[in-house]
Each structure stands twice: as structure tokens, then as C-alpha cells.
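Handing you a structure now.
Removed from the display is one protein chain of the complex; every other protein chain stays in position.
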Amino acid sequence: MTGISDRDFSIIGRSVRQVDGAEKLTGTAVFAGDVYLHGMLFAAVLRSPIAHGLIQRIDVSRAERVKGVKAVVTGNDCPFRYNPPLRDQPFLAIDRVRYVGEPVVAIAAEDEETARRAALLVEVDYEELPAVFDPLAAMSKEAPRIHPDFDNYVRDSRLFTPVPQSNILSHFKLRKGNVDAGFAAADRIFEGTYRSHAFNHAPLEPHAAVAQVDRTGQLTLWASTQSPWFVAEDLAKALGWPVHRVRVISPYIGGGFGIKHGLKNEPIAVALALKANGRPVRFVLSREEVFSSTAVRGAVTVSLKTGVREDGSIVARKAEVVWDTGAYADVGPLLCRNGSYSATGPYRIENQWIDGYCVYTNKIVSSAFRGYGVMEMAFAYESHTDEIARALSLDTVEYRRRILLREGDENATGEVVRSIGLRECLDACAEAMDWDNPVPEGRGRAIVTTAKSSVAPSGSSCFMYMNDDGSLTLMSSTTEMGQGSRTVLSQIAAESVGARLEDIRLRASDTAFTPPDRSTSSSRSTFNMGNAVFTAGQDVRKQILSRASALLEVSPDELEICNSSVQVRGVPAACCSFSDVAKVLPGATSGPITAHGSFVPKETTSFDLETGRGVRITAFWLYSSQGVEVSVDGDTGEITVHKIVSVHDTGRTLNPSACAVQAEGGVAIACSAALTEETILDEHGRVVNPSFMDYEMATAGDVPEIFPIMVEVPHAEGPYGAKGMGEGPTTGVAAAIANAVADAADIRVRDLPLTPERILRSMQVLEG
Amino acid sequence: MMLPDGRDVTLMVNGTATEASVPSGEFLLDTLRNRLGLLSVKEGCQSAACGSCTVLVDGKPRLACITLTLDAVGVPARTVESLSTDLGAAMHPLQEAFARNYATQCGFCAPGMLMSALAVIESNTELTEASIRRALSGNLCRCTGYVQIVRAIADASERMNGCHDQGGAEE
Partner (left out) sequence: MVLYAKPSSWVEAFELLRGDSSVVKVGGCDLLPRYRQHMLDTNLIVGLNLLPGVGDLRMDSSMAWVAAGVTLGDFSEWAPASEYWPTLAAVAGTIASPAIRNAGTVVGNVVQGWTRTDIVPILQAYDARLVVRSAHGERKVSVEEYSSTLGTGELRSGEIVAGMELPIPPPEYRVAYRRFSLRKMASLPVVGVAVGVESNYPSRHTRVSVTGGRQMPTRCGEAELEIARGAERLAEASAQLCKWADPVEDCHGSAAFRRHMVGVMFGRAAAEVVRSAEGVDS
């Protein structure tokens, strides 16, 4: 088991160099768009120009006749739907289109230009239907029904409850205590509605896929997908195949942040490959396609009502959350659940009532984003917390100290929280922000605290075996998209065996070889896959000791392992290397050293669909505290962020540099999204800024000074006590900036992004 | 007066003269990737706004996605492969500095970023944090927040341009 010990670790806890750094820096790292196969065809897609309509007629005859065109596919050629836990999304539109940009016809040709020219020759007639873009309007019974066949979709009813005959595909409920009694008993009531906007994940690598169906019917898919097993299972289910018939390979991924979790452009490549007579089909999205028709982090509105006593302690909190999921569900139902149950914040609140609504609209699909709803929830609850503190004339940090959940408290879903590093994070943040001293003249500041859960149930497995030269091959499906998984898993492998880091050979992310893993998402890999690796490593270690004991002719407990060699304790000369151990001796009764590791967090529970309660709905939480110092230009409304402090409870910091840079990157995205980014649609549902020219993502000149700090409140079940931290950094920044602006300029802005125009309007400087 | 499609040209890339037959309207990005196999040059957008395809032409940063190949004939061009591709041996000091400073995460923007970095280090510009950031203004990165990239460039510049400080975290 993974207990915490005081012994020194040789690799864990050190900022070892990234094991994949050289590949990336020399430009030799292979991404899915770098995969070129003999006979490869190139895809182009014709997309819907309207937001909602019935497809009356598709005529592909002229396209089919273009020389070089090898496959033309419409929705009727591949009438499959994907996306667990609500399988509503077709490979290509079948009878209707539901958002501008929805794929309707796909073409594969000898080269991209031919495919594109052929796509222009396709004729599609639509009967336009009224579209609905506002989720609140979409919730009403009078709204156009976006999925009239909803009841026919395969769905996992254990996970969510739809509202029948409506566009509300999920209604999450959480009921704890008695909020009405709580409000009645409160001394003061506070209310606020907070809006987070739609923005794009904008990884630098556009989605890329190459699909090939060979003569045996085996599908191989190279794709920039974060979660190869998740996608293999989804595709197999959609096609009605066994999962082993779908092989998914994820090379290095050029940034994911959630937009590459789950099927995105891959179904189109697969649909074409099914008709391409064994030829591989390449489909790489244009940047415009990524921005306008793939996915966004969708808009969310949170309304909070809180009853407090005079001292600020919270008697009751009610939350209503509306999640705009766009035209298809994607992660909508789960996001609605996991986000909504966090809507009230990591606070001691006896009485809670949460309604979360996941709503279809005729817009680009909303998908997972790093933080999985907590960024949006925290914008609401942390803004709200500051509003309450200020109204009660309480220091905002001291107020949080008082009301934060503590070890042994019960949280919103009914879990008794353990290994909760919230207070530690808050204190470390306050110190780094020099909170006890006044903020410099002309500036404002704020500190927030957030908590984000990691998905459960959630299993990971890996294989490990020793090579002829004593090095160790580790086979793991966890993908590497910049978060540093390859390095940290190699560290865990090396530490758990006693090997040198350079003796770990990681083979990753190929479902033909690397065993099942739920996903690379939800900050889950260090904990889950890390535990699987640790288990395998311990097994390998035992096998090594057993061989070495035979070789060195002592009992195994007289041996110690270090740096890929085994030594009799206290007798340096009596040793052997891993490569000595690797060789199978004549007459040996054992075969090669092989091991597997498998891990599922213990005893996680499901949710009660009526009360939203579950005593252990996650294996661990990510706790963070972030502080921001800003000034506001009263003439232009520009917010200057002078610094951001970002504190995270890692459980145990397995690699300080890796954690620090994850914090820096996550903070940078969140800061940029909060200040200058938005995916903007016109009145026809078309994205008007689908390029880096008009989508204002931070450049090197736009990111403030960032100070990452890690604290460690070990987790009993984590590998060496580690949890995860990748998503913590995005969660609190928007709220912290809004609160700091309130501190600096005495204005409360509850809508994101915090653009200069919005600030000026709040200051009532603009007319009209 | 219309030119035939397909010109035989000699390109000077990474110090080597290479013959290629390219359509007159081909972009350098596609020539480098598809004909010369230099897959380090990435395509991140189609509006010349992300910098992932940054290469050096005549020592100056240029976007390969809006450079026509015929405009790069007879002029030396460099991609990140010119620094080092040998995973076994030591990398170029600039790549070493990036590795030492954890300045890459997903690696997609890295080749273009390194080319812009190389250009500013080899220029006569005085390197300050501000001038480094300005030099990177055309290279978007989503993973790192640019923090360690800026540090790595300052670090590399010290080592390459002759400040002999040997300090700094090293593994």
C-alpha cells in the first residue's frame, strides 16, 4: 500500500528533467498530424450554414465524379450516435442540423484541394427551423425542441435525470437539510447572479486524426485524443463492434485542456475510412473549424441566495445553475452534476438546495474544460463570498478561515472530508500575498479558495516488464499533452522499483498494448495511474529481489535496491545489476520479470438522483487558494494584473518544477479567459471570431507575474501521498480578479469576461 | 506568360542544399514538412497569427505558412532541426536552457518558439524581460503562460553570449 514514510526518496520529490523534453525541443516528437501513411487520403467536410433545420435533400453526385475523390459519406451512410452517457451525437448530421458548423457531408480524396473542391459541389437543401440560442429561453416548454427523438437515445439513467419533453437534458438536484428554515433563521440574505462566458480552449495543435480500416475489419485510429480507451469504447459501442476491433493510438498531444477528451473530429475520419477500401484517411481540423464548430467551454449562469447569521456563518444557501451545453450533450450531464454539486463552495453550510440544469441550445457544443465546471462555480461562489464579507465589514480572508470546511466536516454531497488542505492553501496564499500589510496605493487585491473533485469511479491499469538490458518497460494508456504525465509516471515507476529514472522506458497510449485506463482528464492520472504503476513497480521489485537473492545467495531481506542495482546491505561488493537479474538463467524456474498494476479508488459511491448525495463521490479533491493584485484604469477600464499567487495542495509534490509550471500555465489560461477571451456568436448562431486574429488569447506580453506554491496534505491512498493538481490553477482566477477589482474600484462585476468595456459600463462611464 | 506549375528549385535548408520540384504557389510550410520531411514546422492556424510555423529565413524569423517557397530560394532557411536532433547527445545550449527551465509542456509551439528565441539571442538586442517578451509576441503558447520560456531565453543568452555565470538549477 502507499503509505507515507519519512525515508528519503531518490526520485520522488525531485525536479527531474522531463523525460520527453528532448523529443519536444528537437522537434522530433510525433503528433497525430505528423502521421503520414502510404496511400493516405485527405478529408474535407461540408458543414451546416444554419443553426437549426431539417435536411431535405443531399446531392453528392457531382462530388463523387471529381477525379481523385475516393469516398463520400453522409449521415445516412453511418447512422451511428456516440457520446456516453447520453448517446445523442451522430457521426454526421442524419435528418437535421442543430448548430452552425455541424458536419453534414464528408469527402476523402487523393489530396486536400481535391476534397475541398468536391465538397463545394455538394448540394444540400435545408428547411430552416426556428433556433434557440439563449439557454433560459430554451428551457421553456414553448422553445423549439432540439432533440425531439431524445427518448430514443441510449443513455445511462443512473447518472442523470432529464426533464421529459424539453430541452433540459439533465436536472441535477442536491438537497441537504432544510433551506427554507435556514433562510427564515438567517439574519441577512444575499443574492447574486453570476455569468461565465463561452470561450475556447485554444490548444495550439488543431485536432488531428488518421483512421484506417484494414482487410480484417480492424480499425486503427491515430488521434490527438486525450483518452484513447474512452474513445475506443465509445466508437466500438456506436459501431456495434467489440472494443478490441477499435485500436486507438494517441501520440503526443499538442495541448488538450478537455477539448480533446471524447470524440470530436475522429468519427468523421472513421466514417470515411469505412468507405475507403483499406486506405487511411487523414482529417486535421482547420483553426476555424476548431473555433467555430468543434467545442467551447460553454456559458454557465449561477444564481446564489445565501442566508447568514450576523457573524457571517452560513445557515442556508440555494443555487440554481444553468449550463448551456450547445447542440449536443458531450459531457453535459456529468458536467452539470460535478459542477453543480460544487456550486455552493467548500464551506460549512448546513442547509443546501441546488438545482442544476443542462440545456440544449442551437450552438456549438460545450465540452469539458480544465476545471470541469469549478471555474464557473467558483466565479459565482467566491464573488458571492466577498460580497457577503464586505457587506458585513469582515476581512475577506479571515471570513474564509471561519467558514471553510475542515477535516471531518461533511460537505454538500454528504462526504466527510479528509486530507483537506484548504486552510493550509489559504494561509500560504495570504502569507505570499503579504495580506497582513496594506495593499499598495491604487491597487486592489483578493484571495479565493476553491475545491474541485476528481472523477469517480475511475480505474487505471498498466503493465511493467524488464527488458534484456535490465531496463524496464512501462506500458500505460495515460496520454501526454504537456501536463508531464510521462515524467511523473516514470518517476513513480523508478522509485517504486528502485531503478534509475533513465532505465524506465514508457510506452504510452495505444489500446492494442497499453491496458485500460478511464481517461487522461480530471487531474486523475497521478493518483490513479500512479497507483497502478506503484503496484506494478512493487511487484517487479519483489521479483527482482527474488532473482537477486538466488544470484547473490542471500535471503531477500538482506538485500536493498538502489539505482538499478541490488546489493547486500552493508556489503557493497556483493551486488548485481538489473541486467544481471534480467537474464534468464539456465535451469531457472521463473520466466521473465513481468507485472501488472491495477487501481480503482476504494469505495467511491454513486449519487442519489433525488438528493444529489453520496458519501464518497470522489477519491480526492483538489484544493487551491489563489490571490490576485490588480489596478484599474478609470479612463480605459483596463485591468492590470500585477501578480497572481497560486497555492495548491498536492498531497505530495512528486516533481516541484512540473507542478509549478502546471500552475503557471493554468493560471495564465484562466487569467486570459477572464479578461480578454470570448467565443462570440451572431444572431444566426455563427461564431464571429473563429481565428487567432479576433480571438484574443494572451500573448507573451499579456501574462502577469505568477507565483506558484505547493503545500502538502498527504492523501492516505495516493501514490506516496500524492493527489492531483492540474486543474486547481484554473479554478479561482476569474473570481479573484473580480474581487480584486471590487477592492480597487468599488465596482462589482458579475459577468465575464472582465473586458475594459464591461468595466467602464460598471463604472457608468459609457453612455448608450 | 503563365509559368508552368512545378519549378525545380534548390533550397538551402539547415545548411544543406536540397533540390525539390515545387508548384509555384506552394508554401514553405508545406515544402518543409511534406517534401523535406521537416515535421518540426507545425501548422497551428491559417491566419498567420499563432507562430507555430516560425522558421528563420536569412537569419530572421518568418512565418512559413505565409512564405511562398519560391521566395525562399537561394536564401538560407533554418528550422529547429538545425539546432540538434540527436536525442542521445547534448542539445544546443538554447534547447538545453529550455529543458533545464521546464520551458516546454506539450511541445507543439516549441519549434517555432525556439526559432524566435534563437533570432533574438543572436541579434544585437539587449535582452531584458520586456525585450524577450516582445520577441515572442508572435508565438502563442497555451500551456506554459510563457513564464519559463522567458526565463529559459535569458538563461540561454547568458550562456551563449558570454556571461559566464554557471549558476541555476541543473539536474
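By written order: A and B. Residues from 1 in each chain.
Just so we're on the same page, a residue touches a chain if its C-beta (ideal position, glycine included) is under 8 Å from a C-beta of that chain, and two chains touch if they have at least 3 such contacts.
Source: prediction; values computed, not measured.
Asker: Among A:T699, A:T730 or A:S762, which one touches the chain that has been omitted from the display?
Answerer: A:T699
Asker: Which of these, B:M12, B:I66 or B:A154, touches the one chain of the complex that we don't see?
Answerer: B:I66
Asker: Would you write out the residues of chain B that touch the absent chain, in ascending order?
Answerer: 1-3, 5, 23-27, 46-49, 51, 54, 57, 60-63, 65-68, 70-71, 116, 119-120, 133-135, 137-139
Asker: In the complete complex, the non-displayed chain touches which residues of chain A?
Answerer: Residue positions of chain A that touch the missing chain: 113, 116, 286, 288, 635-636, 676, 678, 680, 688-689, 693-694, 696-702, 755-757, 760, 765-768.
Note that only the chains that are shown with their structure count from here on.
Asker: Quick one: report the Å distance separating chain A from chain B, using the average Cα coordinate of each chain.
Answerer: 30
Asker: What part of chain A is in contact with chain B in the complex they form?
Answerer: 14-18, 20-31, 33-34, 201-206, 252-255, 257, 286-288, 480-484, 657-658, 660-662, 664-665, 667-669, 691-693, 697-701, 703, 706
Asker: Under the touch definition given earlier, write down the residues of chain B that touch chain A in their complex.
Answerer: Those in contact with chain A are residues 38-47, 49-50, 52, 79-81, 83-87, 91, 95, 98-100, 102, 104-111, 114, 132-134, 136-137, 139-150, 169, 171.
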